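Before we start, here is the structure in question, set down as structure tokens.
Missing here is one protein chain; the remaining ones are kept as they sit in the complex.
For chain A:
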């Protein structure tokens, strides 16, 4: 093939692409989600059912996602921000109004998620997954085979558990749990209350094996420790391997977080994004995500599509009597965060 001919074919191919591209553009959807947070098979089914081509990109924290969008990344049609960061996304104009209430499947959303504090009218977001942070213990290895449903056994462990307890290495999660145990708000601005929290954490420290957020599942399965502050989805996966592990919903209050579907302002395919969000609010689709992630969705009627093991595990399928123990992670003032930070530094100095 001569150079001239090659050039000609290349040009022809380019022309073809150029013609084809706009036709394809209205069939695309770019999702920017947490890693390992949506089943690939489900995306394939979405493509098959709607004819929309999905491209998935992933991030590891809300801050990463925010930084990328603030730096001007466009081209994402769907992002999955957590509760506390949503007000900021709205305030800074990073996400656009999608009026979830007008979508066909919005009726499936559980009443508890119809009016979240971060988006009271579901104007900008639709609920995706949610979970709680309690703690789990190995019933075979605690004195008496059971602990009461309080933060007490975690913050003031029995002598037998000394060096066998792990707290999450996460200032927000640990501080919040300690505040609830003492009957304070997680965003307390009172120095004396912060001092009480510090005293509680300092008294707990000798009983802890470590502060670690990484590898909670493996550590409990291997039996390295007996008690572990843990996310409920992780507790479920632990229980699959070590059935004696029980997840506790402390009566003083359990923090919960909720992740949401939202559409960035710069989205190229906002209509497809709305199709996707509506599609995700169908019970079977939401259930498939739960089966994959181990976290609960906010869709009524998804129960019948859940894996039996997931449905039977109270860690994931929160029993109705515990619903009123769940507390939202509302954002704290700078003053409260400074206090929290001081407590953390003094705890670990």
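Here is the rule we use: a residue touches a chain if its C-beta (ideal position, glycine included) is under 8 Å from a C-beta of that chain, and two chains touch if they have at least 3 such contacts; residues count from 1.
Just so it is clear, contacts and distances are computed from a predicted model.
Here one chain is missing from view; checked against "ABC-type dipeptide transporter", "Spermidine/putrescine transport system permease protein", "NADH-quinone oxidoreductase subunit I" or "MucB/RseB N-terminal domain-containing protein", UniProt names that protein "Spermidine/putrescine transport system permease protein". For the chain left out of this panel, the touching residue among A:209, A:234, A:258 or A:306 is A:209. Considering the whole complex, the residue from A:112, A:191 or A:312 that touches the absent chain is A:191.
Of A:50, A:114 or A:169, it is A:169 that touches the chain left out of the display. Contacts to the hidden chain, counted on chain A, fall at residues 63, 88, 169-172, 191, 205, 208-212, 214-215, 222-224, 334, 337-338, 340-342, 344-346, 348-349.
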